[in-house]
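Before I ask anything, here is the structure I am working with.
What you see is the complex with one protein chain gone and the rest in place.
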Amino acid sequence: MSDTAVAPHRALGLTDAEYELIVEKLGREPNAVELSMFSLMWSEHCAYKHSKKLLGQLPIEGPYLLMGPGENAGAVDVGDGLAIAFKVESHNHPSAVEPFQGAATGVGGILRDVFAVGARPIAVLDSLRFGELDSARSRYLLEHAVGGIGHYGNSIGVPTIGGELYFEGPYEQNCLVNAMALGIARHDRLTRSAATGPGNVLVLFGALTGRDGIGGASVLASAELGDGDADKRPTVQIGDPFAEKKLMECSLELLDRELLVSLQDLGAAGLTSSSSEMASKGGLGLDIHVDRVPLREPGMEPFEIMVSESQERMLCVVEPARVDEVLAVCAKWETTATAIGEVTDSGRLRVLSGGEVVGDMPVEALVDDCPLYDLKPEKPSAPIYPAPRRILDGDDPRDALLALLGSWNVADRRPVFEQYDCLVQSRTVRRPDDADAAVLLLPAPTDAGERPAIAVSIDGSGRRVACDPYRGTVEAVLECAANLACVGAEPLGLTNCLNFGNPEKPHIAWQLFESVRGMADACRALDVPVVGGNVSLYNEGPEGPIYPTPVVGMVGRLPDAARAGRLGFAVAGDAIAFAGPFQPSLPGSELAKLRGEPLPDGLSELDVAAVRRAQEVVREAVRRGELRSAHDVVEGGLAVALAECCLGGGHGATVDFRGAGADGERLLETLFGEGAGGFVLSGPRPALAALAREIRLTFVGEVGGDALSLTLDGGATLSWPLAELRSARERGLADAIG
Amino acid sequence: MSRRVRVLVRPKAGILDPQGQAVERALPALGFDGVANVHVGRLIELDVEDPSRVGEMCEKLLANPLIEDYEIVDAAPAHGG
Amino acid sequence: MSRRVRVLVRPKAGILDPQGQAVERALPALGFDGVANVHVGRLIELDVEDPSRVGEMCEKLLANPLIEDYEIVDAAPAHGG
Partner (left out) sequence: MRFGVLRFPGTCDEVDAQLACERVGEAVILWHGDRDLQGVDAVVVPGGFSYGDYLRVGAIARFAPIMESVIAFAREGGPVLGICNGFQVLCEAGLLPGALLPNKTLRFVCRQVDLVVERADTVFTNACAEGERLSIPAKHTTGCWYAPPALHEQVEANGQVLLRYAPGESFNGSLADVAGVRNEAGNVFGLMPHPEHAVDPLTGSTDGLKLFQSIANSVAAHV
């Protein structure tokens, strides 16, 4: 405000060259309304100007794909004429400013994306990253972000069935709050957002429009957070899940009654982006009368109305003859609805106020003509991230397991997920902690017999990606697929959110480039298409960038919910086996972090084909009902996986680690080393023996007792009573967040 | 001796107030017409030894200055202290 | 012309007030000592044409007499109203 010397376009985040291009496309200087609209549509958040070229590498075709990137959410076929629509999105910067409302509105936004395609939302997952919990700010952010997610999801009646949570120093200044939503629809109900039919009416419905988040897309989402954060605060948006619940039911009823030509949610950049994208997809134009938009605050300027990010609003295109019926359905749901414009064949977005044209732009210029930039990737010559702080001294494996189980990245997530309703809608077959993936019932195709289900998981360890952007991202995709395999599900599609620092910096460009390459290769290797996603860049604070954090969400299907896998050891006397092409290694592991070791430059090589093969074998065994438990090996390696299997089922285990050395680094590596492709399985011995013909599988022990006991070389044993393991694992997070 | 202080916390002007809206909608149905501009906030009452620090308490804990305004009102001296 | 009225709703004496307790516990950790007897309630502000009916509104909707007390305070006359 004080800095009047800055040209308006620069204050709005446009470069001089971009501004000149706008002038060229318009054939004149833009007025204030047009400039504000261009600045939003040409922001990183809306135009993907630093990532679009890269995203082209991702495979977007697959046998189950129904709707790929480009719509509000992608969708896959789950059989019986049903589709699952899903997408993940970030709300990082708003959550850093106001964590409760930022996270809440993040959930609200991703739910709107799902019901905008005509799907009834059936699940939410959250993916969270904060600084270490010994910082008061991180505890505050965690508590309020979790509170906000629960508030929104619980109140709207959509279960939050899973998620992930990591604490690492580089997120201290810049937390990540990503939310994923899934919805269900019949194939023929999937709705697209293209505006068609000149003369059709544009109806805005939902909450009133206020001065919320004005400038949010360009200011909040596309600039690094710095000292001036306080100025950005008046734009805080308040989530109203009650309004969204009505909006959701209303939207779904409008679609059920086939009253709509197309439907679109209002997210970042509000009316500007929703209307111009509807027009662009339909290849048409729109006239919008801003003076008809119902306002929450008097005296709003046309540009404010066009860029307001007030939540809980939708836009639809309706044939003139059906407008009254649409308004009646909205009235039934106590949802304000107003005809605010018309579809035209002009190819222009015109903004009118009091009958006067106050903005007039070619739709194509707004939506498609933002220049796309090439990244200048360059591998950094020196480490970007400082070594984690050392918190574990010595190399006693007994202490190490307890320290790992109690560490914030590994400890029981119950204090967080208990704040979410995971049951509403009566579909939840596997709740958090029951299994590696959440499992949801699909409607029964017939009265008798098997009930098909879907499984979903969300993963991505930023620290592993920071060590090796390519392999770390491959691991994230493989981990998601492994989680699905453990419940017996076959992956159908994947969504992702790319959370990175400033892409204009060569080392960040390199991370982004390598990560997308890894994701593309992993998706191809698994034959899983990318159905959509989101990119969040400029996640940097004064102390540097976040860990590069591609978050991957994957949806799969299993034929029989009754056989969905579990992770806990279930029956005393069952055999325990390690399976899969797992090569444990300590650099970059959770143990290395606790020991304060610097991040390695690169992770060890992966045999993706062998990992895929192991996942398929595990999945089929789970589906045949032959395994009593299946759990993949991730943070904390085999020892942590074993402890989790014990605690999950309430049974101890005796496991033979002879050959791993009795002490020293080699034993630590065997027990706590990490890598992709490992599973801990339990079941009747003959069933496991049959698997050994198909994949690498070693019998290692037996379920039973009330301790986890490991036999080491020379007959030494390591033993932890279950109660000791449980208390370490339960206290880790509970102590930190109270 | 400590004083009883009353803090009124309300949504900042222009910030969405879903609770206020819900109450405003409910009242006419109960036969109360002629009601407008309803806002719902929080009331915090406390005995403090040093009333001069209440403003700071509001900034740090009692209110969320991003989205809420607060007002400090003196109540009667606390009984019993 | 309508009046702006303020309704203060607070937990009845003797009723568990976990919100008040949470605030009371949090303050010393932030360096605020000498605070006691904290209670958290609700603040409702509204413009009414007929202030005489506010008591009835409280009884019926704004407070739950089993667990809450209310107090009606006159605020400045509503602007515009």
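Going in written order, the chains are labelled A, B and C, and every chain counts its residues from 1.
Methods note: a contact is a pair of C-beta atoms (placed from the backbone, for glycine too) under 8 Å apart; a residue touches a chain by one contact, two chains touch by 3 or more.
From a predicted model like this one, the values you see are computed outputs, not experimental measurements.
**Q** According to the contact rule at the top, which chains on display are touched by the left-out chain?
**A** Spelled out, the missing chain touches these shown chains: A, B, C.
**Q** Kindly state which of the options A:18, A:34, A:212 or A:240 is in contact with the chain not pictured.
**A** Selected residue, touching the omitted chain: A:240.
**Q** Can you tell me which of A:32, A:372 or A:423 touches the chain that was removed from the display?
**A** Among A:32, A:372 or A:423, only A:423 touches the chain that is not shown.
**Q** Of the residues A:156, A:300, A:522 or A:552, I need the one that contacts the missing chain.
**A** A:156
**Q** Looking at A:96, A:455 or A:561, which makes contact with the chain not pictured?
**A** Result: among the candidates, A:561 touches the missing chain.
**Q** Can you list where subunit C touches the absent chain?
**A** Answer for subunit C: residues 15-16, 18-19, 22, 42, 44, 61-62, 64, 66-67 touch the chain left out.
**Q** Over the whole complex, note the residues of subunit B touching the chain we left out.
**A** Interface with the chain not displayed, on the subunit B side: 18-19, 22-23, 26, 29-30, 40.
**Q** Mind pulling the subunit A residues that touch the left-out chain?
**A** Touch with the absent chain occurs at residues 147, 150-151, 154-157, 240-243, 245-246, 333-334, 417-429, 441, 451, 561-562.
To be clear about the criterion, only the chains that are shown with their structure count from here on.
**Q** Take the average of all CA coordinates in subunit A, do the same for subunit C, and state the distance between these two points in whole angstrom.
**A** 40
**Q** Using Cα averages as centroids, what's the distance between subunit B and subunit C in whole Å?
**A** Computed value for the inter-centroid distance: 7 Å.
**Q** Subunit B touches which residues of subunit A in the complex?
**A** Of all residues in subunit A, those touching subunit B are 97-98, 101, 207, 210-212, 233-234, 236-238, 240, 242-243, 296-297, 310-311, 334.
**Q** Please name which positions on subunit B make contact with subunit A in the complex.
**A** So the residues of subunit B touching subunit A come out as 11, 14-18, 22, 25, 64, 66-67.
**Q** Sort out for me which residues of subunit B touch subunit C in the complex.
**A** 2, 4, 6, 8-10, 23-24, 26-27, 30, 32-50, 53, 56-57, 60-62, 78, 81
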